[in-house]
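One chain of protein is taken out of this complex; the other chains stay put.
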Amino acid sequence: MSRVRRRVLFFVPVGIAMAAVLAWGLVGLPSFGLPHSDYARYFAQHATGQRHTTNVVAAIVFDYRGWDTMGEELIMVSGVMGTALLLRSTRGEEHRAARDPVTSELLTWLRPGMIPLVLLLGLWTISYGYITPGGGFQGGVIGAGAALLTWLAGSYQRYQVLTPDPLVDAAEGGGAFVYLAVGLAGLAAGGTYLHNLIPLGTTGDLASGGTIAVLNAATGLAVAAGLVLIFHEFLEDYTETVPDVAAEER
Amino acid sequence: MSVFPYLVAGVLFIAGLYGVVSSRNYIHLAVCLTVMQSSTYVALITVGYLTNGQAPITKGAKPGKPLVDPVVQSLTLTDVVVSVAVLALVLSLALRAYRTHGTLDPDEMREMRG
Amino acid sequence: MTTALLVVVLTAVGVLGVCVVLTHDPLRQTVVNGFFGLSLVIFFVVLQAPDVAISELVVSTVAYPLVLLATVYRTGKGTRDPQRKRRAPSDSEAGR
Partner (left out) sequence: MAEVTTLVPLLVVVPLAVAVLLTATSHWLPAWVPDLAAILAAAAVTAMSVVLVVATRTHPIVYWFGGWRPVHGLPIGITFIVEPLGASLAALAALLTTASLVFSWRYFEEVGHLYHALVLAFLAGMVGFSLSGDLFNIFVWLELMSVAAYALCGYQVHQAAVIQGAVNFAIINSLGTFTMLMGLAMVYASTGQLNLSAIGHQLSANPPGSAVVVGFSFITVGFLTKAGAVPFHFWMSDAYAVASAPVGALFAGVMSDLAYHTFARVYWDGFAPGFGVHAAAVIRGVLLAVAVLTALLGAVMCALQADLKRQVAFLTISHGGIFFAGIALLTARGLAGSTLYLITDGLLKAALFLSLAIVIKGLGSSDELALHGRGRQRSQVLPMAVFITVGLGLATLPPFGTFLSSALIYDSPGYGWLPPILVLAAALTSATVLRSTARIYLGWGPAHDPLLTSRKPDEPEEGEPEESETGLGLRTRLWLLTPALGLVLVAYGVAFTPSVAHELVSAAAALQHPQATEQLVLHGQQSPPPVVGSYAPSASAWAYGGSAAGGSLLLAALGLWWRRLGRRVEGVALVLARGLKAVHDGSVGDYAVWFAAGTTVLAIAWTGLVR
């Protein structure tokens, strides 16, 4: 009997017991669809009035619980730094010549219109994040997707030219730093950390929401740059091995 | 209906855990971890749902209908970001392991370590 | 109506999640995982969580597949190919 088979055999009774315990707990939850949280009700009633944003989730993410989001952003940044640390340090010895192995004709054909379009979509998702659904994280990922398309459609070299490491590093660290600095500004002005200083504007306008707008944009920048860096690390790995794969396929 | 959504979260949780136990490949294992993490999204979003509720966007909201819980949605957003970071890290660790061992099978790797 | 939709979507989420776990080939799993992600997106939309839905959408169409595919190809399509040579198994840890 293989190790895995034996282990799964052990897991069956344990898993069943665990599932039973979990189910017992879940059955004890308040019925699905019934209102219960005072905490949630407070935001539903007051968030738009207090923060002049129509997206209540954005108000919570970037203001009421903005401290969480700061931690979240740093998790993202740490993930990026960690990936770079792990993948860069072993790659040193291997040859780093950039090749252009991947060219999809469809994408090459699509490229002229597609990339600016995706980029625009990303920016749009970020900038309306506190008015309609969307926001810094979502838009940031889309923006990084645009950079990725450059690679898929055109060339790795062009991708590298468009997203040079120093610039992307600066954007990532800079975006995260702006988030921290907005918090510090609140502190410096005699309030508490992340206290809003900027006029709230008219609800529903792009220039509304005070610090929320700034934090949203900073997050978008940091996430987009961070994901580009992650892609970069993984893609650099990929391009190294492509001849291998091609040889195997033949 | 009153507990079915919660049980789906439970199923995903146990399924993800089973995947970790039964996996013979670190890439597969990493994806199973994200399935397990998805169970927490499902749990959070379901506990915040209100019957006949509307999305927590006040622009164009219909008056009189309650908003669903926006707090759990913000928590889930954070959770999604965490999952990306964790997946990237686990995969880069797996890649490093592959470079030194030439295998992605956790058990094979264990044997090599002696 | 909503209830029926909800049951269908939830069942799809559960079933696809289990499918992801049971698909052992990494390449195929990445595809199944994409479908699982899309089912989650629909689930979030139905449960009135558009922000989360967009997040899940961008993550499961851009971030996950890219990172996963790069890893899969880097490692010669996972363990499907048993002929893959092993490197440097010699130095093992001393005295456990």
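As written, the chain order gives the labels A, B and C, with residue 1 at the start of each chain.
We take it that a residue touches a chain if its C-beta (ideal position, glycine included) is under 8 Å from a C-beta of that chain, and two chains touch if they have at least 3 such contacts.
None of the values given here were measured: they were computed from a predicted structure.
Engineer: Of the residues in chain A, which ones touch the absent chain?
Structural biologist: Those residues of chain A that touch the unshown chain are 3-4, 7, 10-11, 14-15, 17-18, 21-22, 24-30, 36-40, 42, 63-68, 70-72, 74-75, 77-79, 81-86, 88-89, 165-166, 169-170, 172-174, 176-177, 180-181, 183-184, 186-187, 191-196.
Engineer: Counting contacts across the full complex, list the positions on chain B that touch the omitted chain.
Structural biologist: Counting over the whole complex, chain B touches the hidden chain at residues 9, 13, 16-17, 20-23, 26, 29, 33, 36-37, 39-40, 43-44, 47, 71-72, 75, 78-79, 82, 85-86, 89-90, 93-94, 96-97, 100-101, 106-107, 109-110, 112-114.
By our rule, only the chains that are shown with their structure count from here on.
Engineer: Between chain A and chain B, what distance separates the C-alpha centroids? Give it in angstrom.
Structural biologist: Computed from C-alpha means, the inter-chain centre distance equals 15 Å.
Engineer: What is the distance in Å between the mean C-alpha positions of chain B and chain C?
Structural biologist: Each chain reduced to its C-alpha mean, chain B and chain C end up 10 Å apart.
Engineer: So which bits of chain A are touching at least two other chains?
Structural biologist: Chain A, residues with two or more chain partners: 55, 57, 133, 135, 137, 227, 230, 234, 237.
Engineer: Going by the contact rule already set, what residues in chain B reach two or more other chains?
Structural biologist: Counting only residues that touch two or more other chains, chain B contributes 1, 4-5, 18, 24, 46, 48-49, 53, 55-57, 73, 77, 80, 84, 88, 91, 95, 99.
Engineer: Along chain C, where are the residues that touch chain A in the complex?
Structural biologist: Touching chain A from chain C are residues 50-51, 53-55, 57-59, 61-63, 66-67, 70-71, 73-74, 76, 81.
Engineer: In their complex, what parts of chain B are in touch with chain A?
Structural biologist: Interface residues on chain B, with respect to chain A: 1-7, 9-10, 13-14, 17-18, 21-22, 24, 46-51, 53, 55-59, 66-67, 69-75, 77-78, 80-82, 84-86, 88-89, 91-93, 95-96, 99, 107.
Engineer: State the interface residues of chain B toward chain C in the complex, per the touch definition above.
Structural biologist: Answer in residue numbers: 1, 4-5, 8, 11-12, 15-16, 18-19, 23-25, 27-28, 30-32, 34-35, 38-39, 41-42, 45-46, 48-49, 53-57, 68, 73, 76-77, 80, 83-84, 87-88, 91, 94-95, 98-105, 112-114.
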